[in-house]
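A short worksheet on the structure shown next.
Here the complex is missing one protein chain, while the rest keep their positions.
Per-chain numbering from 1; labels A, B and C assigned in written order.
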Amino acid sequence: MRSDIIFRIMAKIMIPLMLVFAFYVHFHGDFSPGGGFQAGVMIAGAVVLYAIVFGVRSAQCIAPQSVVSFLAPFGVMLYSGVGLCSLVFGKNFLDYSVFAHHPKHAHHIGILLIEAGVIVTVASIMIAIFYAFVERGR
Amino acid sequence: MQLFETIALHYNYAVTIFLMVLGLYIVMVCGNMIKKLVGLALFQTSVYLLYISPAKIIGGTAPILDSKFSLYSNPLPHVLMLTAIVVGVGTLALGLALVVRINEAYGTIEEDEILKRRSEENLNTEKVEKV
Amino acid sequence: MELYINAVLLTLLVVVTLAIMCQQNLFAVVVLFSAYSFLMASIMIVLDAVDVALTEAAVGAGISTVVFLGTLYLTKSAKIRSGQVELLPLIIVFLTGVVLVYGTYGLPTFGLANAPIHMHVAPFYLEQSIPQIGVPNVVTTVLANFRSFDTLGETTVVLTAGIGVMLLLKRRNKKGGDRT
Partner (left out) sequence: MSVVKEVFILSEHLPALIVVTPMISASLVAMVRCGFFAWALSTFVAWVLFSSSVVLLIKIINDGAVSYSLGGWPPPFGIEFRVDIFSAFVLLLVSSIGALVMPYALRTVEKDIHAENQPWFYCIYLLCLCGLLGMAITGDAFNVFVFMEISSLSTYVLIAMGQRREALLSAYQYLIVGTIGATLYVIGVGLLYIVTGSLNLYDIAERLGPSMADYHRPVMTGMAFIFAGISLKLALFPLHAWLPNAYAFAPSFVTIFLSATATKVSIYILLRFYFSVFGAAIPFSQIPVTEIIILLSLAAIFVASVIAVYEDRIARMLAYSSVAQIGYITLGIAISNEYALTGAIIHLVNHGIMKALLFAAVGAIIFRVGTDKLSSIGGLASRMPITMAAFLIGGISIIGVPSTVGFISKWYLGVGAVNAGLWPIALAMMASSLIAVIYIGRIVEVVYFNPVDQRCSGAEEPPLSMLVPIILLSIATIYFGLETSWTADVASKAAEQLLGEVKQ
(Lines give C-alpha, C1' and ligand atoms only; values in the text may rest on other atoms or scores of the structure.)
Protein backbone atom coordinates (compact mmCIF):
# COMPACT_ATOMS: atom_id res chain seq x y z
CA MET A 1 0.00 0.00 0.00
CA ARG A 2 3.03 2.22 0.33
CA SER A 3 3.05 3.06 -3.30
CA ASP A 4 -0.59 4.05 -3.49
CA ILE A 5 -0.49 7.78 -4.02
CA ILE A 6 -4.14 8.39 -3.14
CA PHE A 7 -3.70 6.77 0.23
CA ARG A 8 -0.57 8.75 0.95
CA ILE A 9 -2.05 12.10 0.01
CA MET A 10 -5.29 11.42 1.87
CA ALA A 11 -3.41 10.29 4.93
CA LYS A 12 -1.31 13.43 4.84
CA ILE A 13 -4.49 15.48 4.88
CA MET A 14 -6.37 13.31 7.34
CA ILE A 15 -3.77 12.76 10.03
CA PRO A 16 -3.28 16.42 10.99
CA LEU A 17 -7.04 16.86 10.99
CA MET A 18 -7.46 13.83 13.24
CA LEU A 19 -4.88 15.16 15.66
CA VAL A 20 -6.42 18.62 15.72
CA PHE A 21 -9.84 17.12 16.27
CA ALA A 22 -8.45 14.92 19.05
CA PHE A 23 -7.04 17.94 20.85
CA TYR A 24 -10.28 19.84 20.28
CA VAL A 25 -12.20 16.97 21.85
CA HIS A 26 -9.74 16.90 24.73
CA PHE A 27 -9.60 20.58 25.61
CA HIS A 28 -13.18 21.39 24.73
CA GLY A 29 -14.46 18.47 26.81
CA ASP A 30 -15.84 20.87 29.40
CA PHE A 31 -18.30 22.36 26.96
CA SER A 32 -18.96 19.65 24.40
CA PRO A 33 -18.90 15.88 24.35
CA GLY A 34 -15.52 14.29 24.79
CA GLY A 35 -12.58 14.23 27.10
CA GLY A 36 -9.26 12.60 27.65
CA PHE A 37 -10.34 9.09 26.85
CA GLN A 38 -11.93 9.81 23.48
CA ALA A 39 -9.04 12.09 22.52
CA GLY A 40 -6.51 9.44 23.46
CA VAL A 41 -8.21 6.89 21.25
CA MET A 42 -8.26 9.37 18.36
CA ILE A 43 -4.55 10.12 18.69
CA ALA A 44 -3.91 6.39 18.68
CA GLY A 45 -6.13 6.15 15.60
CA ALA A 46 -4.01 8.76 13.83
CA VAL A 47 -0.83 6.84 14.61
CA VAL A 48 -2.44 3.59 13.45
CA LEU A 49 -3.44 5.23 10.17
CA TYR A 50 0.08 6.54 9.75
CA ALA A 51 1.49 3.08 10.38
CA ILE A 52 -0.88 1.49 7.89
CA VAL A 53 -0.05 3.93 5.12
CA PHE A 54 3.64 4.65 5.68
CA GLY A 55 4.71 1.46 7.42
CA VAL A 56 5.17 0.57 11.05
CA ARG A 57 8.88 1.41 11.00
CA SER A 58 8.24 5.04 10.20
CA ALA A 59 5.37 5.17 12.70
CA GLN A 60 7.79 3.96 15.33
CA CYS A 61 10.03 6.89 14.50
CA ILE A 62 7.35 9.35 15.60
CA ALA A 63 6.02 7.27 18.47
CA PRO A 64 8.88 4.98 19.52
CA GLN A 65 8.00 1.81 21.39
CA SER A 66 10.13 2.73 24.40
CA VAL A 67 8.51 6.16 24.74
CA VAL A 68 5.05 4.66 24.43
CA SER A 69 5.63 2.01 27.07
CA PHE A 70 7.15 4.63 29.35
CA LEU A 71 4.29 7.11 28.97
CA ALA A 72 1.54 4.56 29.60
CA PRO A 73 2.24 4.09 33.31
CA PHE A 74 3.24 7.75 33.53
CA GLY A 75 -0.37 8.79 32.87
CA VAL A 76 -1.67 6.70 35.77
CA MET A 77 1.15 8.12 37.88
CA LEU A 78 0.09 11.66 36.97
CA TYR A 79 -3.53 10.94 37.80
CA SER A 80 -2.82 9.39 41.15
CA GLY A 81 -0.17 12.04 41.80
CA VAL A 82 -2.94 14.64 41.65
CA GLY A 83 -4.74 12.64 44.30
CA LEU A 84 -1.64 12.45 46.46
CA CYS A 85 -1.22 16.23 46.12
CA SER A 86 -4.61 16.66 47.75
CA LEU A 87 -3.53 14.30 50.53
CA VAL A 88 -0.35 16.26 51.19
CA PHE A 89 -2.38 19.41 51.71
CA GLY A 90 -4.65 17.64 54.15
CA LYS A 91 -7.70 17.14 51.96
CA ASN A 92 -9.28 13.88 50.89
CA PHE A 93 -7.87 11.92 47.98
CA LEU A 94 -8.59 13.64 44.62
CA ASP A 95 -10.09 16.71 46.29
CA TYR A 96 -9.15 19.45 43.80
CA SER A 97 -9.82 22.39 46.11
CA VAL A 98 -6.14 22.47 47.11
CA PHE A 99 -4.99 23.74 43.72
CA ALA A 100 -6.35 27.28 43.88
CA HIS A 101 -8.28 29.54 46.22
CA HIS A 102 -11.28 29.96 44.02
CA PRO A 103 -13.08 26.61 43.87
CA LYS A 104 -13.93 26.89 40.17
CA HIS A 105 -10.31 27.56 39.24
CA ALA A 106 -9.20 24.70 41.43
CA HIS A 107 -11.61 22.34 39.70
CA HIS A 108 -10.46 23.51 36.30
CA ILE A 109 -6.84 22.82 37.14
CA GLY A 110 -7.74 19.47 38.64
CA ILE A 111 -9.80 18.38 35.65
CA LEU A 112 -7.05 19.52 33.27
CA LEU A 113 -4.42 17.52 35.12
CA ILE A 114 -6.33 14.28 35.43
CA GLU A 115 -7.55 14.47 31.83
CA ALA A 116 -3.92 14.87 30.82
CA GLY A 117 -3.16 11.68 32.73
CA VAL A 118 -6.02 9.87 30.99
CA ILE A 119 -5.07 11.00 27.49
CA VAL A 120 -1.42 10.05 27.96
CA THR A 121 -2.21 6.57 29.25
CA VAL A 122 -5.00 5.79 26.80
CA ALA A 123 -3.18 7.04 23.70
CA SER A 124 0.04 5.24 24.52
CA ILE A 125 -1.64 2.00 25.56
CA MET A 126 -3.73 1.87 22.39
CA ILE A 127 -0.63 2.51 20.28
CA ALA A 128 1.29 -0.09 22.28
CA ILE A 129 -1.45 -2.69 21.74
CA PHE A 130 -1.36 -1.98 18.00
CA TYR A 131 2.44 -2.30 17.92
CA ALA A 132 2.28 -5.52 19.92
CA PHE A 133 -0.06 -7.12 17.40
CA VAL A 134 1.92 -5.88 14.41
CA GLU A 135 5.32 -6.89 15.80
CA ARG A 136 4.05 -10.38 16.46
CA GLY A 137 3.43 -10.85 12.75
CA ARG A 138 7.04 -10.35 11.72
CA MET B 1 -51.06 4.80 16.71
CA GLN B 2 -51.51 4.10 20.41
CA LEU B 3 -50.37 0.55 19.84
CA PHE B 4 -47.27 1.73 17.99
CA GLU B 5 -46.40 3.97 20.88
CA THR B 6 -46.69 1.23 23.48
CA ILE B 7 -44.56 -1.05 21.38
CA ALA B 8 -42.01 1.71 20.83
CA LEU B 9 -41.86 2.37 24.57
CA HIS B 10 -41.05 -1.24 25.38
CA TYR B 11 -38.89 -1.72 22.34
CA ASN B 12 -35.64 -0.61 23.97
CA TYR B 13 -35.76 -3.24 26.69
CA ALA B 14 -36.91 -5.90 24.26
CA VAL B 15 -33.94 -5.27 21.99
CA THR B 16 -31.59 -5.09 24.97
CA ILE B 17 -32.70 -8.51 26.13
CA PHE B 18 -32.51 -9.90 22.62
CA LEU B 19 -28.92 -8.70 22.22
CA MET B 20 -27.90 -10.04 25.61
CA VAL B 21 -29.38 -13.44 24.94
CA LEU B 22 -27.89 -13.65 21.46
CA GLY B 23 -24.48 -12.56 22.65
CA LEU B 24 -24.53 -15.13 25.43
CA TYR B 25 -25.63 -17.79 22.97
CA ILE B 26 -22.77 -17.04 20.59
CA VAL B 27 -20.30 -17.19 23.49
CA MET B 28 -21.57 -20.55 24.65
CA VAL B 29 -22.09 -22.31 21.34
CA CYS B 30 -19.38 -20.99 19.05
CA GLY B 31 -16.21 -23.05 19.04
CA ASN B 32 -14.19 -20.46 17.19
CA MET B 33 -12.33 -18.34 19.70
CA ILE B 34 -12.48 -15.10 17.73
CA LYS B 35 -16.21 -15.36 17.14
CA LYS B 36 -16.65 -16.22 20.79
CA LEU B 37 -15.02 -12.91 21.67
CA VAL B 38 -17.33 -11.13 19.23
CA GLY B 39 -20.25 -12.69 21.09
CA LEU B 40 -18.75 -11.59 24.38
CA ALA B 41 -18.44 -8.05 23.03
CA LEU B 42 -22.10 -8.14 21.93
CA PHE B 43 -23.09 -9.28 25.40
CA GLN B 44 -21.14 -6.44 26.99
CA THR B 45 -22.41 -3.87 24.52
CA SER B 46 -26.03 -4.74 25.20
CA VAL B 47 -25.48 -3.53 28.76
CA TYR B 48 -24.95 -0.01 27.40
CA LEU B 49 -28.54 -0.02 26.16
CA LEU B 50 -29.80 -1.27 29.52
CA TYR B 51 -28.16 1.65 31.30
CA ILE B 52 -28.68 4.42 28.76
CA SER B 53 -32.34 3.73 27.90
CA PRO B 54 -33.78 4.63 31.31
CA ALA B 55 -31.56 7.72 31.45
CA LYS B 56 -33.40 9.24 28.52
CA ILE B 57 -36.28 11.65 29.06
CA ILE B 58 -38.56 12.15 26.08
CA GLY B 59 -38.35 15.82 25.15
CA GLY B 60 -35.14 16.24 27.10
CA THR B 61 -31.69 16.91 25.77
CA ALA B 62 -28.10 15.83 26.27
CA PRO B 63 -26.70 16.76 29.70
CA ILE B 64 -24.71 19.78 28.51
CA LEU B 65 -26.15 22.67 30.41
CA ASP B 66 -27.47 25.66 28.53
CA SER B 67 -29.95 28.37 29.37
CA LYS B 68 -32.10 27.35 26.39
CA PHE B 69 -33.03 23.97 27.92
CA SER B 70 -34.38 22.84 31.22
CA LEU B 71 -34.89 19.09 30.84
CA TYR B 72 -31.76 16.95 30.64
CA SER B 73 -31.21 13.24 30.51
CA ASN B 74 -29.46 11.59 33.44
CA PRO B 75 -25.68 11.98 33.12
CA LEU B 76 -24.66 9.30 35.61
CA PRO B 77 -25.38 6.22 33.42
CA HIS B 78 -23.41 7.89 30.63
CA VAL B 79 -20.37 8.09 32.87
CA LEU B 80 -20.78 4.49 33.98
CA MET B 81 -21.03 3.28 30.41
CA LEU B 82 -17.91 5.20 29.41
CA THR B 83 -16.13 3.11 32.00
CA ALA B 84 -17.82 -0.04 30.73
CA ILE B 85 -16.72 0.66 27.14
CA VAL B 86 -13.14 1.05 28.30
CA VAL B 87 -13.30 -2.16 30.29
CA GLY B 88 -14.84 -3.89 27.27
CA VAL B 89 -12.05 -2.90 24.91
CA GLY B 90 -9.44 -3.88 27.50
CA THR B 91 -10.95 -7.34 27.85
CA LEU B 92 -11.24 -7.70 24.10
CA ALA B 93 -7.61 -6.77 23.44
CA LEU B 94 -6.41 -9.16 26.11
CA GLY B 95 -8.64 -11.95 24.84
CA LEU B 96 -7.42 -11.50 21.28
CA ALA B 97 -3.81 -11.46 22.41
CA LEU B 98 -4.47 -14.78 24.15
CA VAL B 99 -6.05 -16.12 20.94
CA VAL B 100 -2.94 -15.18 18.98
CA ARG B 101 -0.74 -17.00 21.47
CA ILE B 102 -3.04 -20.04 21.54
CA ASN B 103 -2.91 -20.16 17.76
CA GLU B 104 0.89 -20.17 17.91
CA ALA B 105 0.96 -22.86 20.58
CA TYR B 106 -1.70 -25.21 19.19
CA GLY B 107 -1.92 -24.24 15.52
CA THR B 108 -5.67 -23.74 15.65
CA ILE B 109 -8.26 -21.49 17.25
CA GLU B 110 -11.12 -23.99 17.23
CA GLU B 111 -11.83 -25.10 20.78
CA ASP B 112 -13.11 -28.60 20.01
CA GLU B 113 -10.06 -29.31 17.86
CA ILE B 114 -7.76 -28.37 20.73
CA LEU B 115 -9.70 -30.58 23.12
CA LYS B 116 -9.51 -33.45 20.63
CA ARG B 117 -5.77 -33.05 20.31
CA ARG B 118 -5.38 -32.89 24.03
CA SER B 119 -7.22 -36.17 24.58
CA GLU B 120 -5.14 -37.78 21.81
CA GLU B 121 -1.99 -36.55 23.53
CA ASN B 122 -3.18 -37.96 26.81
CA LEU B 123 -3.70 -41.35 25.18
CA ASN B 124 -0.24 -41.19 23.65
CA THR B 125 1.51 -40.30 26.91
CA GLU B 126 -0.34 -43.07 28.69
CA LYS B 127 0.86 -45.52 26.07
CA VAL B 128 4.41 -44.31 26.51
CA GLU B 129 4.18 -44.69 30.23
CA LYS B 130 2.75 -48.18 29.93
CA VAL B 131 5.56 -49.24 27.62
CA MET C 1 -40.35 11.43 16.42
CA GLU C 2 -37.17 10.49 18.20
CA LEU C 3 -38.99 7.44 19.45
CA TYR C 4 -39.43 6.17 15.89
CA ILE C 5 -35.89 6.93 14.79
CA ASN C 6 -34.83 5.00 17.87
CA ALA C 7 -37.08 2.07 16.91
CA VAL C 8 -35.73 1.95 13.35
CA LEU C 9 -32.11 2.00 14.53
CA LEU C 10 -32.79 -0.69 17.11
CA THR C 11 -34.34 -2.88 14.42
CA LEU C 12 -31.25 -2.42 12.29
CA LEU C 13 -29.18 -3.42 15.29
CA VAL C 14 -31.15 -6.64 15.65
CA VAL C 15 -30.68 -7.40 11.95
CA VAL C 16 -26.92 -6.86 12.16
CA THR C 17 -26.70 -9.05 15.25
CA LEU C 18 -28.56 -11.87 13.53
CA ALA C 19 -26.22 -11.51 10.58
CA ILE C 20 -23.24 -11.78 12.90
CA MET C 21 -24.66 -14.94 14.39
CA CYS C 22 -25.26 -16.63 11.04
CA GLN C 23 -22.11 -15.45 9.31
CA GLN C 24 -19.38 -18.06 8.83
CA ASN C 25 -16.75 -15.78 7.35
CA LEU C 26 -14.69 -14.26 10.15
CA PHE C 27 -13.74 -11.18 8.16
CA ALA C 28 -17.41 -10.47 7.54
CA VAL C 29 -18.14 -11.01 11.23
CA VAL C 30 -15.56 -8.38 12.16
CA VAL C 31 -16.86 -5.87 9.62
CA LEU C 32 -20.42 -6.48 10.80
CA PHE C 33 -19.29 -5.95 14.36
CA SER C 34 -17.87 -2.61 13.32
CA ALA C 35 -21.19 -1.72 11.72
CA TYR C 36 -22.91 -2.82 14.90
CA SER C 37 -20.78 -0.41 16.90
CA PHE C 38 -21.62 2.48 14.59
CA LEU C 39 -25.32 1.67 14.91
CA MET C 40 -24.95 1.54 18.67
CA ALA C 41 -23.25 4.93 18.57
CA SER C 42 -26.14 6.36 16.53
CA ILE C 43 -28.65 5.00 19.02
CA MET C 44 -26.67 6.60 21.82
CA ILE C 45 -27.01 9.96 20.06
CA VAL C 46 -30.78 9.48 19.80
CA LEU C 47 -30.84 8.61 23.50
CA ASP C 48 -28.95 11.86 24.29
CA ALA C 49 -25.79 10.10 25.39
CA VAL C 50 -23.42 12.01 23.14
CA ASP C 51 -20.27 11.25 25.12
CA VAL C 52 -21.00 7.55 25.03
CA ALA C 53 -21.70 7.78 21.30
CA LEU C 54 -18.35 9.43 20.64
CA THR C 55 -16.52 6.83 22.69
CA GLU C 56 -18.36 3.89 21.17
CA ALA C 57 -17.63 5.17 17.67
CA ALA C 58 -13.95 5.67 18.45
CA VAL C 59 -13.44 2.48 20.44
CA GLY C 60 -15.97 -0.06 19.21
CA ALA C 61 -15.77 0.81 15.54
CA GLY C 62 -12.19 2.05 15.54
CA ILE C 63 -9.70 0.40 17.86
CA SER C 64 -11.63 -2.85 18.37
CA THR C 65 -11.85 -3.41 14.63
CA VAL C 66 -8.14 -2.74 14.21
CA VAL C 67 -7.30 -5.26 16.93
CA PHE C 68 -9.74 -7.81 15.48
CA LEU C 69 -8.24 -7.45 12.01
CA GLY C 70 -4.76 -7.75 13.47
CA THR C 71 -5.75 -11.01 15.11
CA LEU C 72 -7.29 -12.33 11.90
CA TYR C 73 -4.06 -11.52 10.10
CA LEU C 74 -1.94 -13.20 12.75
CA THR C 75 -4.04 -16.33 13.04
CA LYS C 76 -4.54 -16.61 9.27
CA SER C 77 -8.08 -17.75 9.87
CA ALA C 78 -10.94 -16.89 7.57
CA LYS C 79 -13.74 -19.41 7.85
CA ILE C 80 -15.27 -21.18 10.76
CA ARG C 81 -17.06 -24.44 10.77
CA SER C 82 -20.70 -24.21 11.67
CA GLY C 83 -21.40 -25.51 15.13
CA GLN C 84 -24.35 -27.75 15.81
CA VAL C 85 -27.23 -26.59 17.96
CA GLU C 86 -26.67 -27.77 21.52
CA LEU C 87 -29.42 -28.15 24.05
CA LEU C 88 -27.84 -26.98 27.31
CA PRO C 89 -26.72 -23.52 26.09
CA LEU C 90 -30.11 -23.06 24.50
CA ILE C 91 -31.85 -23.78 27.80
CA ILE C 92 -29.53 -21.50 29.79
CA VAL C 93 -29.94 -18.69 27.30
CA PHE C 94 -33.69 -19.14 27.22
CA LEU C 95 -33.89 -19.03 31.02
CA THR C 96 -31.75 -15.90 31.13
CA GLY C 97 -34.05 -14.31 28.60
CA VAL C 98 -37.15 -15.24 30.57
CA VAL C 99 -35.72 -13.85 33.80
CA LEU C 100 -34.74 -10.64 32.05
CA VAL C 101 -38.19 -10.22 30.50
CA TYR C 102 -39.72 -10.85 33.93
CA GLY C 103 -37.42 -8.26 35.48
CA THR C 104 -37.59 -5.53 32.90
CA TYR C 105 -41.35 -5.71 32.49
CA GLY C 106 -41.76 -4.05 35.85
CA LEU C 107 -39.33 -1.23 35.13
CA PRO C 108 -40.51 2.37 34.96
CA THR C 109 -41.90 3.43 31.60
CA PHE C 110 -39.33 4.56 29.06
CA GLY C 111 -38.71 8.29 28.82
CA LEU C 112 -40.68 9.55 31.81
CA ALA C 113 -39.14 12.41 33.77
CA ASN C 114 -40.39 11.20 37.14
CA ALA C 115 -38.77 7.76 37.14
CA PRO C 116 -36.74 7.04 40.30
CA ILE C 117 -33.50 7.19 38.34
CA HIS C 118 -34.07 10.92 37.71
CA MET C 119 -35.13 11.69 41.27
CA HIS C 120 -32.07 10.76 43.29
CA VAL C 121 -28.39 11.78 42.91
CA ALA C 122 -28.69 12.87 39.26
CA PRO C 123 -30.48 16.19 40.04
CA PHE C 124 -27.63 17.06 42.38
CA TYR C 125 -25.14 16.68 39.56
CA LEU C 126 -27.23 18.75 37.16
CA GLU C 127 -27.78 21.51 39.71
CA GLN C 128 -24.29 21.69 41.15
CA SER C 129 -22.27 21.39 37.97
CA ILE C 130 -22.25 25.12 37.09
CA PRO C 131 -22.28 26.72 40.56
CA GLN C 132 -19.66 24.47 42.14
CA ILE C 133 -17.43 23.50 39.27
CA GLY C 134 -18.28 25.81 36.39
CA VAL C 135 -18.35 23.16 33.69
CA PRO C 136 -21.47 22.90 31.53
CA ASN C 137 -20.88 19.34 30.33
CA VAL C 138 -22.24 17.41 33.28
CA VAL C 139 -20.79 14.12 32.03
CA THR C 140 -17.30 15.62 32.30
CA THR C 141 -18.11 16.92 35.77
CA VAL C 142 -19.28 13.58 37.04
CA LEU C 143 -16.43 11.77 35.32
CA ALA C 144 -13.67 14.06 36.51
CA ASN C 145 -15.04 15.34 39.80
CA PHE C 146 -17.82 13.50 41.55
CA ARG C 147 -16.73 10.04 40.47
CA SER C 148 -13.13 10.78 39.58
CA PHE C 149 -11.95 7.71 41.42
CA ASP C 150 -13.90 5.52 38.99
CA THR C 151 -12.01 7.21 36.19
CA LEU C 152 -8.71 6.51 37.89
CA GLY C 153 -9.77 2.88 38.10
CA GLU C 154 -10.77 2.96 34.43
CA THR C 155 -7.37 4.32 33.44
CA THR C 156 -5.78 1.57 35.49
CA VAL C 157 -7.88 -1.02 33.67
CA VAL C 158 -6.52 0.30 30.37
CA LEU C 159 -3.00 0.13 31.75
CA THR C 160 -3.54 -3.43 32.97
CA ALA C 161 -4.90 -4.55 29.62
CA GLY C 162 -2.13 -2.83 27.69
CA ILE C 163 0.69 -4.22 29.78
CA GLY C 164 -0.97 -7.62 29.65
CA VAL C 165 -1.07 -7.54 25.85
CA MET C 166 2.56 -6.43 25.69
CA LEU C 167 3.55 -9.14 28.13
CA LEU C 168 1.76 -11.77 26.04
CA LEU C 169 2.78 -10.68 22.57
CA LYS C 170 6.19 -9.06 22.89
CA ARG C 171 8.88 -11.23 21.38
CA ARG C 172 11.88 -11.76 23.57
CA ASN C 173 15.16 -10.55 22.24
CA LYS C 174 16.98 -13.86 22.31
CA LYS C 175 15.10 -16.98 21.45
CA GLY C 176 11.33 -16.72 21.33
CA GLY C 177 8.68 -19.39 21.55
CA ASP C 178 10.38 -21.85 23.85
CA ARG C 179 7.01 -22.98 25.09
CA THR C 180 6.51 -26.70 24.80
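Going forward, contacts are C-beta pairs under 8 Å (C-beta built on N, C-alpha and C of every residue); 3 or more make two chains touch, one makes a residue touch a chain.
Because the structure is predicted, anything quoted here is derived from the model rather than measured.
Among the residues B:L50, B:L65 or B:I85, only B:L50 touches the chain that is left out of the figure. The missing chain, though absent from the display, is touched by one residue of A:L19, A:M77 or A:I109; that residue is A:M77. Within the whole complex, the absent chain has one touching residue among C:A19, C:L69 or C:L107, and that is C:L107. Touch with the hidden chain on the side of chain C covers residues 99-100, 102-108, 115-122, 124-125, 145-150, 152-154, 156-157, 159-161, 163-164, 166-168, 170, 172-173, 179-180.
Within the complete assembly, residues 69-70, 72-74, 76-77, 80-81, 83-84, 87, 90-97 of chain A touch the chain that is not shown. One chain is missing from the display, and on chain B it is touched by residues 20, 24, 27, 33, 36, 40, 43-44, 47, 50-51, 54, 76-77, 80, 83-84, 87, 90-91, 94-95, 98-99, 101-102, 105-106, 114, 118, 129.
By definition in this document, only the chains that are shown with their structure count from here on.
Here B-C and A-B are compared, and the pair linked by more C-beta contacts is B-C.
Annotation: 21 Å between the Cα-based centres of chain A and chain C. Chain centres here are Cα means. That of chain B falls 7 Å from that of chain C.
Chain A and chain B have Cα centroids separated by 26 Å. In chain C, the residues that reach two or more other chains under the touch definition are 50-51, 55, 59, 63, 67, 70-71, 74, 136-137, 139, 143, 151, 154, 158, 161-162, 165, 168-169. Chain contacts: chain A has residues 31-33, 37, 129, 132-133, 136 touching two or more partner chains. Put simply, chain B touches chain C in their complex at residues 5, 7-13, 15-26, 28-32, 34-35, 38, 41-42, 45, 48-49, 52-58, 60-66, 71-83, 85-94, 96-101, 103-105, 109-110. Considering their complex, residues 31-33, 37, 129, 132-133, 136 of chain A touch chain B. By the touch criterion given at the top, residues 25, 29-35, 37-38, 41-42, 44-45, 48, 69, 72-73, 75-76, 79-80, 83, 93-94, 96, 103-104, 107-108, 110-111, 114-115, 117-118, 121-122, 124-126, 128-130, 132-137 of chain A touch chain C in their complex.
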